[in-house]
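This structure is in structure tokens; I'll ask about it shortly.
Let's turn to chain A:
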Amino acid sequence: MGSAREGRDANDTFAKLLRSHVAERGQRPAFRHKDFGIWQTWTWAEVLEQTRAIAQGLLSLGLDRGDTIAVAGANRPRLYWSMTAAQMIGAVPVPVYADSVADEIAAVLSHSEAAVIVAQDQEQVDKILSVRDRLPRLRHLLFDEPRGLTDYDEPSLHALEAIMAKGRAALSDARLAAALDRRIDEGVGADPSVILYTSGTTGRSKGVVLSGERAIAAARDTVAFDKLTDRDEALAYLPLAWVGDHYLNYAQGLVAGFCIACPESADTAATDLREIGPTYHFAPPRVFEALLTRVEIRMEDAGALKRWLYRRFMAVAKRCGEKIANGERVPWSARLAYRLGDLLIYAPLKNALGFSRIRVAYTAGEAIGADLFAFYRSIGLNLKQLYGQTEAFLFVTAQTDRAVRSDAVGPPAPNVNLRISPDGEVQFKSPGMFVGYFREADKTREAMTDDGYVKTGDAGFFEPDGQLKIVDRAKDVGRLKNGQMFAPKYIENKLKFFADIREAVAVGDGRDFVTAMINIELASVGNWAERNNVSYASYQELAANPQVCAMIEKHVDAVNRSLSEEAMMAGAQIRRFLILPKELDADDGELTRTQKVRRGFIASRYAPLVEGLYTGASEASIAAEITFEDGRKGKLVGTSRIVDMAPFPRTKDACAA
Partner candidate 1 sequence: MDLLRAIFIDPFAQMIGSPDLLAQTIWEGFVGGVLYALIALGFVLIFKASGVFNFAQGIMMVFAALTLVGLHEKGVPAWVALILTIAVMYALAVGIERLVLRPLVNQPDIILFMATFGITYFLIGLGELVFGGNPKSMITKELFLPGGSIDLHIPGGRVQLQKLDIAAAAVALIMVAGLALFFQKTRIGRALRAVADDHQAALSVGISLNQIWVIVWFTAGVVALATGIFWGARSDVSFALQVVALKALPVLILGGLTSVPGAIVGGLIIGIGEKLGEFYWGPLLGGGIESWLAYIIALAFLLFRPQGLFGEKIIERI
Partner candidate 2 sequence: MSGEILLSVDDVSLSFGGVRAIADVSFDIRKGEVRAIIGPNGAGKTSMLNVVNGFYHPQKGEITYRGRTRARMKPHEAAEQGIARTFQNVALFKGMTTLDNIMTGRSLRMKRNIFWQALRHGPALDEEIKHRRVCEEIIDFLQIEHIRKTPVGALPYGLQKRVELGRALAMEPELLLLDEPMAGMNLEEKEDMSRFIVEANRLRGATIALIEHDMGVVMDLSDRVVVLEYGRKIADGVPDMVKSDQKVIDAYLGAGR
């Protein structure tokens, strides 16, 4: 932790940074939010005033240095300001996932010992009140949107507005205003700045403590890396509690001084994106995938001329778009065709998606399909990959503008030390790395090596060009009975690159061969069904359709072919698969809140199906009582046909290995 002392400067906390923006660009826009159909804008000067009002209000509630303040809700300016306000008085903000159920919130709130929670609206307040008796340390509940909350009889419940008014009144007293400034000055970069709870892919979520100076140092490096300035603009639509939002919007926004726009609601994010036209953007691969699916569905329904133009020019883009983006040499005729395509198709398409002004876009979190990635690159979107972790405060690797590829995640980000341990695990030391897990010193020790590197738990290796390639979670990589390496996620990702497949779960560790359970994508398979006059009433009915099954079989076959071409993976081809009779859902505990499959949980819930895959049956049924995460009980009933696959022989390369 010696590096913490390096590069110290006057603005080593976010509260101080906010103050500095008022001096440098007080009248530039800092936040936007669409409310009642109109974009409201706050300048940096206004944001400082509002934030100070919240901070003083929090003080008046008896909060003090070292307290934790939870923030629950969607991306709203006042929730972001509440985080800065907490940092101003030396308290530590803890953002909470807005879509968590009451139990999850209770777990985070009680572990972080939050004294105050700032909730967005009635929905959040109701959840918290329902677990109130489990939270003895929670003293006050503030809410941003009063709708529906007016006749709540709960003495510890206050409108944020009212607390701000109180704070404002207090700050008109010059002595109190000066005291608040002193408090901000007293904050030091080594203080904890925020606690981010991991999403819990692996066991119970842990509170990752980040310090101000490290967070700011990391954000400075990447702001310089992507040349972000106060003229940039981003749409903040990712969960507040996720490291990605806290880094890309909150930290980088406060370091570079760019404007953060908050959408009107989660449902309107796509429209808001179009209206704002951000210059800096992040979206997980599944969002890009959903957008592409939508574009293609719309193109299927478009007129013949439009469809022809689209096909024609997407072919041009596919041929030379990426080369042009990467600055390679391209014949002038192709360049001309691309220009024309830009005029007729790419630019209007990007405009419709809200991507017109984007200079830098990132995707991360899971593997992205080569075709999907190439699609966006080829229409001129500067889409890159990064690899990151909450413990690193996001960036571990990032691709540079001119060296972008879909199957690797880039070289180490600036000032990041990266190494692969002898057993194949990726380990790093980075400027933004965490201070430790909150109140869990033993877990912190477990996560670090003796020489101070953070263990990512991911298995990976470096490609010849220096880019890191991630295969799977280190602990998920298993072996078949015959010793063949089995990397489930690697196989699942190959399956998921097909638009018809939404989720896949590969099974094989300790077994004779690999099998897979598949979720079809309702949007794309449903569209196919409509076009082919296949009627269906539900996901379950569509999943059981033999034609759908045949279609998926083709995809699985293609995956097997591609696996057969890789030395390490040829022995891990899928021998049998089935289509799950139910859509995997985060509400039912089958996916994490960040939409990753919980493999072990699924394997035990669907045990009868897994059994069927390995007994040689031609179909398997499941009928089980299941308890959903919110305590409801439900019935899970369904039958799946099991399909046998013929493996491909190893190709020559593979034999040599």
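The candidates came about this way: all candidates are chains of the complex that A comes from, given by their letters.
Observations
One rule holds in what follows: a contact is a pair of C-beta atoms (placed from the backbone, for glycine too) under 8 Å apart; a residue touches a chain by one contact, two chains touch by 3 or more; residues count from 1.
Keep in mind it's a predicted model, so treat the numbers as computed, not measured.
Here chain A touches just one chain among 1 or 2 in this complex, the one numbered 2.
Of all the residues in chain A, the ones that touch candidate 2 in their complex are 36-38, 147-148, 150, 264-265, 267-268, 271.
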